[in-house]
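First, the structure itself, so that you have it in front of you.
For this view, one protein chain was removed and the others were kept in their places.
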Amino acid sequence: MMKWLHIMASSAWFYRFSGQAIPWLMSAFIVLLLIGLYGGLVTAPADYQQGDAFRIIYIHVPAAWMSLFIYCVMAMYAVIALVWRIKLAEVLLISSAPIGAAFTFLALVTGSLWGKPMWGTWWSWDARLTSELLLLFLYWGVMGLYAAIEDKRTASKAVSVLTLVGVVNIPIIHYSVSWWNTLHQGPSITMTDKPTMPMEMLMPLLVMAVAFKIFYGLSLLIRARAELVEREPQSRWLKAVIEENNDE
Amino acid sequence: MNSTLQSLYFLAIRECLTAFRNRHEALSPLIFFSLVCVLFPLGVGASADLLRTIAPGIIWVAALLAILMSLGTLFRHEYEQGTLELMVLSEHPLIVLVVIKLVAYWLITALPLIVVAPFMAYGLGLTADAQGVLLLTLLLGTPVLILVGAIASTLTLVIPQNGMLLALLVLPLYVPVLIFATSAVNTVMMGGSAAGALYILAALCVLSVTLSPLAIVAALKIGVSQ
Partner (left out) sequence: MSEFIYMGGYSFYIWSSYSLALIILVLNILGPSLKHKKSVQQASDIHLLNGMKSDES
């Protein structure tokens, strides 16, 4: 087990593995995305109260789920990076941040685009919207702090500490909808109860959620490869890869 | 253990002496706080009802900004003069040194704000019970602001112009404190009980008091190992 973990943590193995995995992830993502889009835009019936506008849910909710999910994953990487000092964890951590920021931004903007026709306002300072905005600032803070420190290992350590400190925000976002009466609607999909949405409406949502997760993996691997190359330009495994490329 | 207590005592005295000798720098949070509280009534017009409604927000935002502005220099002098490395490498546990420094910092920076706040609150038209709750929120909330801000301040220690980044980093963690504190005072002004919000503030205070020093120590070690 430990030997396996050590192999997985090596840059050479990861670079090769990710190179092979990326095409698979790309195909899986495209297929699921098309299924989800078809289901969301065509098959799902229009909502009784909201008409077709509710279709934004198929972008907004998966994006919001991803914004929280990615931060939790980053927190895991941060723990691994700080406790076991594994370089790959540092690389994965900083590669995830821009993706998380992108999803948070997407969730916020689609939320506004949904809010304007439905509830009459582009923005409100209620608990969920505000804490999601703060999550975006957290992601930007992580990216900014990493960029501002010259030495990459010091930068990674600082960013890991920051990520863990900011983890407090995640339960606040998740439970804010239940704790306060807000403009944002209550939770309709939980892990334990039956969902309150009919299946034709729910399925595309779940498909999009999985599609976005696969996208995260895809983008993460591409970014992580780029970061690894930047960090270790003179390493032996990279020389081998370059020579392989030159031979082709 | 005895020598550790002695060093703590000397460290605390040194902090207070330094603050006394740089009086203008140590007083600037207080001056900023007072300025904001005085300028707001002039800016929004002296309507008593309006002022009373926004008073908790004004006082809390002013206190928050005052603390935020001075946090950038928390360990800056030690870092530049090299005494920070001495602190990290000393035989005394770093976490205790950090706690003493933060306590001294709270006494120098936040306590004057808390002493002056009632006067500002009176000037903005807050009733007596609301003032009491306001003081309580400041007592509970300013340690959180300082402790959490200290984490961000030490993380950005190695960056020369860290003001904007520092603000960006602490904002997500400051906002809950701000919301609960002002919510407590607003609830009391509307006739309800502030107990719920105060309990949450107290929980945040306890959480930051116990966990922040660990993060600050980690950040200091990162900064020194540069």
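Note that the chains are named A and B in the order they appear, and that numbering of residues resets to 1 at the start of each chain.
As a convention for this text, contacts are C-beta pairs under 8 Å (C-beta built on N, C-alpha and C of every residue); 3 or more make two chains touch, one makes a residue touch a chain.
This one's a predicted model, so the numbers in the text were calculated from it and none came from an experiment.
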* Asked: Considering the full assembly, with which of the depicted chains is the omitted chain in contact?
  -> A
* To do: Return the single residue from A:44, A:64, A:82 or A:99 that touches the missing chain.
  => A:99
* **Residue among A:53, A:79, A:148 or A:197 that touches the chain left out of view** => A:53
* **subunit A residues touching the omitted chain (full complex)** => 26, 33, 37, 41-42, 46, 51-53, 55-56, 59-60, 63, 98-99, 102-103, 105-106, 109-110, 113-114, 116-117, 215, 218-219, 222-223, 225-226, 229-230, 233-234, 238-239, 241-242, 245-246
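Simple rule for what comes next: only the chains that are shown with their structure count from here on.
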* Can you give the whole-Å distance between the Cα centres of subunit A and subunit B? -> 33
* Which residues of subunit A touch subunit B in the complex? -> 82, 130-131, 134-135, 137-138, 140-141, 144-145, 148-149, 151, 154, 157-158, 161-162, 164-166, 168-169, 172
* Structure fact -> Residue set of subunit B touching subunit A in the complex reads 148, 151-152, 155-156, 158-159, 162, 165, 168-169, 171-173, 175-176, 215, 218-219, 222, 225-226
